[in-house]
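Apart from one protein chain that is not included, each protein chain of the complex appears where it belongs.
Labels run A, B and C following the written order; every chain starts at residue 1.
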Amino acid sequence: MKELKNLQYVFLFLIIIVVLVLVRSFNPNLFRQVPGTAVESAQNNSNSITLAQLESLKTQYLVINLGSGGKFDSIRIKNSINVPIENLLDKKNLTILNESKDEIILYSADVSTTAKAWVILNQLGIKKLFILAPEENSEAFIYIFQPDTTVRLENDSI
Amino acid sequence: MGPLSILSEFPEWLNLLIALFIGIGFGFALEQAGFSSSRRLAGMFYGYDTTVLKVFFTAAIVALVGSQMLSFFGLLNLKLVYVNPYYMNATIIGGVIMGAGFIMGGYCPGTGISALSIGKIDAMIFLVGGLAGAFLFAETYPYIQEIFLGNYKGEMRIDEWMGVSTGVFTFILIVAAVFLFWLAELAEKKFSRPEITSEI
Amino acid sequence: MNTRIKFSILLIGVGIIMAFLPFNTARSFQLKPDELLSKTVSDDIYFSVDQVARFINNEDTTFQLIDVRSAEQFKVCNIPGSINIPFNDFSNPKWEIYLNQKGLKNIYYGNGDQKASYAWTISTGLNYGNNFVMKGGLNEWYKTVMLSQFEGENITPRENALFENRFNARKTFTQINSLPDSLKTHYFNAKHLQTSKLDGGCE
Partner (left out) sequence: MEKRKYMNPYVAGALLGLVLLSAMFLSGRGLGASGGIKYTMIAIVGAVDKDHAMESSYYSKYFENGESPLKNWLALEVFGMLLGGFISGAISQRLKFKVEKSPKITNRKRLLFAFLGGVFFVYGAQLARGCTSGAALSGMAVLSVAGFVTMIAIFGSAYLFAWFFRSLWI
């Protein structure tokens, strides 16, 4: 007992650290994933799903429309719920996303909004998260560059 | 959120003032630990005094655990803390030369400075030798450049290299240190030289 | 009880806590989710292709263009002066010195907006300074800068300036991308900017 008494400050210190660590661990407003996971999941568009694929999907899924105000409703999908991107991290919405066991599909009129929301949610550790791909693949280069060897570099252009 | 000087973009004078105060703390801690005595430092290598090991490992672990904890609580961005680059050849050869210098001179630069501040004349000569060593290095730099820059491995971190998490590595390091502390105190008894330890 | 035992118990206790820390946020996003979201919804993060064309014509050195497309696509053509960081390799630490700096504006572009937006969100989340997206990507660049022609009868000075800007950028783009590969690399190296390193150690 006497020996333990000698250690009271040691134990007090350790207990304080444990409490602080626990408080920090249950903080919801914190990113815990490594950015590498987002890069990996988005490799070669494997996180995108087309409208046709979506319709033939056998399992349950949850469609989230990120549009707000005027941008809403560019495409209509039944059973979709509207979560304006500004409110994406509201407690209510995060609970829905966290508790969903189905595939979650994000879409909005502007693919960059969807992409940004996707990274944020991916880094919050939400699984089975997809992007509804726009009609045509937005990441394909639709033009062909024709080299023009007749143009000469002018001295002042470099 | 730290490091303060980078994230708050401190003016240069403030950064230098911080350096001065860090230096005061550094010199104070070294002197209080007894690192201003070369015979105490040399005791590490003959077993009669192992203060070096105790201070060195305790300090490294406190700073390591402290920085990891600050990072965990979001107070310190470890990406902005300097990590020494690893040039394998230069590090190993330089380390071996330093070891020889250590046993001859009885000081390392930090402890030499702390010993000079309390008036040790041998420390002053050690530091004069140090100036000569730095001069010699500058003059021979063109010839040893190849060793200096050879086998560059980047800012390699040991936990990544061993493939364990930082926390687990810290734990292993602590267990090793605790074991070494125990060993060191045994050695102090076995190789004790009261005629030296009573003097320093 | 001596100090060694007290310290040993203290250190081992801390070590156990360290070993069981539930996550390591050192490499996660440094911004809090709500902070990142509020930056995401802002419109200040975009540059139009016309603005980028003007940067190129003025040889503005306060920005760096980052092409997140694949290396093959980059080789075919790219906006002069850009560096190629394929998105598939984006989390490779070797790019950090280009991405994590405060001096230059990083402008990301892909063919569309999707990959550039991923890259923007990751860099911003990691608290790298000054991130922007070229709105519309290279497809928009091609449509506007490379192919648009003035149609109409009278040209206002404003439109004239706009088209001259596009025309000059178009010329640079075609010239640089028509160069043989070796010269192209040379041009990029000339544009290569030094990035600052962290201070420290005994040097």
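Here is the rule we use: contacts are C-beta pairs under 8 Å (C-beta built on N, C-alpha and C of every residue); 3 or more make two chains touch, one makes a residue touch a chain.
Predicted, not measured: the structure shown is a model, and the values here were computed from it.
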| item | value |
| --- | --- |
| Chain not shown, its touching partners among those shown | B, C |
| Where the missing chain touches chain C, by residue | 3-4, 7, 198-203 |
| Contacts of chain B with the absent chain, listed as residue ranges | 2-6, 15-16, 18-34, 36-39, 42-46, 48, 51, 54-64, 66-67, 70, 75-76, 78, 80-88, 90-123, 125-138, 141-142, 144, 147-148, 153, 155-159, 161, 166, 169, 193, 196, 200 |
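In the analysis below, only the chains that are shown with their structure count from here on.
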| item | value |
| --- | --- |
| Most central chain, judged by mean C-alpha position against the global CA mean | C |
| Distance between the centres, which are taken as Cα means, of chain C and chain B, whole angstrom | 38 |
| Averaged-CA centre spacing for the pair chain B and chain A, given as whole angstrom | 43 |
| Separation of chain A from chain C, taking each centre as the mean of its C-alpha atoms, in whole Å | 19 |
| Set of chain A residues in contact with two or more other chains | 17, 21, 30 |
| Residue numbers of chain B (touch at least two other chains) | 69, 72, 74 |
| Of chain B, residues touching chain A in the complex | 69, 72-74 |
| Chain B-facing residues of chain A, complex | 17, 20-21, 24, 30 |
| In the complex with chain C, residue positions of chain B that touch it | 6, 54, 58, 61, 65, 68-69, 71-72, 74, 77-82, 84-85, 165-168, 170-171, 173-175, 177-178, 181-182, 185 |
